[in-house]
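All protein chains of the complex are present and in place, except for one that has been dropped.
Labels run A, B, C and D following the written order; every chain starts at residue 1.
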Amino acid sequence: MNPLLAVFRRDLLQAWRRRADWLTTFFFFVIVVSLFPLGVGPEPAMLRTIAPGILWVAALLAAMLSLPRVFESDFADGALEQLLLSPEPLPLLVLSKTTAHWLLSGVPLALMAPVLGLQFGLDVEAVRVLFWSLLLGTPCLSLIGVVGAALTLGVRGGGVLIALLVLPLYIPVLIFGAGAVETVATGTGAAGHLSLLGACLCIALPLAPWGASAALRVALE
Amino acid sequence: MNPLLAVFRRDLLQAWRRRADWLTTFFFFVIVVSLFPLGVGPEPAMLRTIAPGILWVAALLAAMLSLPRVFESDFADGALEQLLLSPEPLPLLVLSKTTAHWLLSGVPLALMAPVLGLQFGLDVEAVRVLFWSLLLGTPCLSLIGVVGAALTLGVRGGGVLIALLVLPLYIPVLIFGAGAVETVATGTGAAGHLSLLGACLCIALPLAPWGASAALRVALE
Amino acid sequence: MNWFKFSSPQTFYPLAGRLIPVFWVLAVVLAVAGLYIGFFVAPTDFQQGDAYRIIFIHVPAAWMSMFIYLVMAGWAALGLVLNTRLSSMMASALAPTGALMTFIALWTGSFWGRPTWGTWWVWDARLTSELILLFLYIGFMALHASIDEPRRADKAAAILAIVGVVNVPIIYFSVKWWNTLHQGASVSLTRAPSMATTMLLGMLVMAIAFWMYSIAAALSRVRSIILERERNSAWIGQLQESR
Amino acid sequence: MLEVRDLACWRGDQCLFDGLDVRLGAGEVLWIEGANGSGKTSLMRILCGLSPPERGEIRWKGRTLREGRDTLLHDLMYLGHLNALKDDLTVAENLDFHASILELPRDGRLVGEAIEAVGLTSRQDLPVRVLSQGQRRRAALARLWLATDRPLWILDEPFAALDTASVDSLSDLVASHVERGHVVVLSTHQEVPLPVSRTRRLRLDALSR
Partner (left out) sequence: MLEVRDLACWRGDQCLFDGLDVRLGAGEVLWIEGANGSGKTSLMRILCGLSPPERGEIRWKGRTLREGRDTLLHDLMYLGHLNALKDDLTVAENLDFHASILELPRDGRLVGEAIEAVGLTSRQDLPVRVLSQGQRRRAALARLWLATDRPLWILDEPFAALDTASVDSLSDLVASHVERGHVVVLSTHQEVPLPVSRTRRLRLDALSR
């Protein structure tokens, strides 16, 4: 089997063995979203206005929470050394890990978000845009995230340091994503915001794997 | 030195060596709170209404994020086995770890929250209540949290499973905490909510260390 | 009669096998009767019209969701303290039924909320605490599923169940402690019920039907758990041979 | 001192040992041998009370683990496969912590001597993270020099990763410990110089089917 495929397959297989793991990324998302009305109060009109923001922030947090797992176990048990010594180019291997991460953390969020959106009283059009914005936005989150994950590898205080590095970079994605959903209420059309999300993806796709693999080499030195 | 003190001191010492770690729990709190105006939009009146909820939810998430660290490294490197074999009663040792966790994650949040509250336009009285509610609420979060941390130790998918177990139990604390701050705006007086928070603490204080140590024994079996 | 005899899976297994059909029959009969009373005998409500008839499913399910949790936590605690295998198996057999009941209560409740409150969902204390209950059930099952060794899984999940018991009184008393949209208890042992007798009758019959169903479902599940966990023991081998 | 009666241990579907009987008097070493996976670690963890046996009884000074858990915890020094060292703390800080939680005698001088005994004096103020594999093991072993008063040592492959000089000094320590009438249970795959007359060997493979 091709090494890229092998990495991808192994990550999925491991996730399958640890089903609880990615199922709970997903539950985390659901729970965080459900917490807000509790804290903020139950007026439907207000909840409807803040819904896109809350859903997107929760997606950001959920994606971020699952980041440390991307390299951590490989680092701790020495498998990362072996990946670095693979004849295959490292950025491609990283890309294949990133894809697995997205499939396991991003896609479920995009699928669940519409249901939660309905609970907050969003209308069908807004929910549709929410879905597409998440489907475009979550790969960016994964790509930016793995760079952060690689940079904080084996660093004292990694787990939370990652939040500090990654969240600021997530901000544009958040603004375009939540913005896209909000346009539906204001009636200005979501296409602009969605294409900006697409642009983020196009920038992150070639850069992130390269950055992450440079960071990995440094981490193992 | 007394074993309880030794555990406490070691946890603080380790945190000091890994300053980045707990500093970033704190930064995480600040960043999450700052993300909301970006996602939700900048109207001051609305921000003021949702501020208590957002601050409290962010505090919840920050406290939760730092949970896996409580036992994980001790578990991985075998120090937990040694704690279990200490002649000192395990619940007390757990309590001393919990105190360290609170000091490192809860107290900084309580200190920082007033500043953020002012930024959201809360008035001084509300900020004062916010501070006290957090000071009473965060120990509950730590106590409930360590039970979750102990339960998910060495479990497949621990990291995020913890969120699933712990966040639902956090909800009452959130409701009373955010509720206390909201009473200031409605003018009904925060004492009732604060004493409910106190009651939560009184329930959690004897139960949680016991539950956590039972869970630790099970985890190491 | 020696009750402890039935605390071993080996003796419990055939007993459960004999009891299950009885409970199933009772469940079906009572459910049919209850639904008949609910939908054909009970009068239309002058305020809510026919929408109120959801009560015949909603309330029994809500009761069961809380009650099953208590029973489950009780079994789990027993398993933790006495280290009896069967108690822990009972606890894990009850969890899915409890989660189902909670889900039904939530589902029918929000279905009911649409015509009466004008919204599917509000974040009031009772609704929220019921939602927490669902999460607790899911947490129990998830924790159990993510530990391979059954005995460790039992113990860990038991601790969680015990800790979560705190939530049940909160659900029950939430309508009293906070003034909420959800209505307070109208069935109580200490004073006369505040609803029509036929309605009450229908609700009680449905409640018993839900009981019977829960027992039947839990017993069948515990049988399959026993088969799975004890697959290497001698008596299961004999059981298979005797088939 | 240590009595094991009819002990059984199952892992998964497999019996590691069954009907294990051992009686260990004062001043004896029990060397547990066996191929990889024969159950040495499992046995030692059961002896410490960390995991429950499937069946059987363990008595320390005549009392079962259940009754006498406190006595056992005051008498025991256990060293597992893992070193129980915090990467961020220095060798000295780590040792000090372990001495505290195990309620071993500790003051600066004793800790310093223990570190010297394992030859890490020049490394004592470095964080454990930078130490080599063998140096970590030695840092973990330093605890033994503080625990010379504990009558029961249970050591799981203490010699792994050590260089020859360290192997010798550790086996001297074990020998002097049993000479003072204490009990040592250990496992190792290497041939190490133990006091032959006082050493009882237990082969685990023989018991499992």
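Here is the rule we use: contacts are C-beta pairs under 8 Å (C-beta built on N, C-alpha and C of every residue); 3 or more make two chains touch, one makes a residue touch a chain.
Since the model is a prediction, treat every value here as computed from it, not as a measurement.
Listed residues A:Glu43, A:Glu81 or A:Asp123: the one in touch with the omitted chain is A:Glu81.
For chain D, the list of residues touching the undisplayed chain reads 11-12, 34-38, 40-41, 81, 123, 126, 130-135, 137-138, 157, 160-167, 189-190.
Listed here are the chain A residues that touch the chain not shown: 1-3, 5-7, 10, 13-14, 17-18, 73, 76-79, 81-88, 93, 220-221.
As a convention for this text, only the chains that are shown with their structure count from here on.
With centres set at the average Cα position, the gap from chain A to chain B is 25 Å. Separating the CA-averaged centres of chain A and chain D is a span of 46 Å.
Taking the mean of the C-alpha atoms as each chain's centre, chain B and chain C sit 32 Å apart. Chain contacts: chain C has residues 128, 135, 138, 142, 146 touching two or more partner chains. Contacts with at least two other chains are made by residues 88 of chain D.
Judged by the touch criterion defined above, the protein chains form a pattern that is neither an open path, a ring nor a star, and not fully connected either. Shown are all chain pairs that touch, namely A-B, A-C, B-C, B-D.
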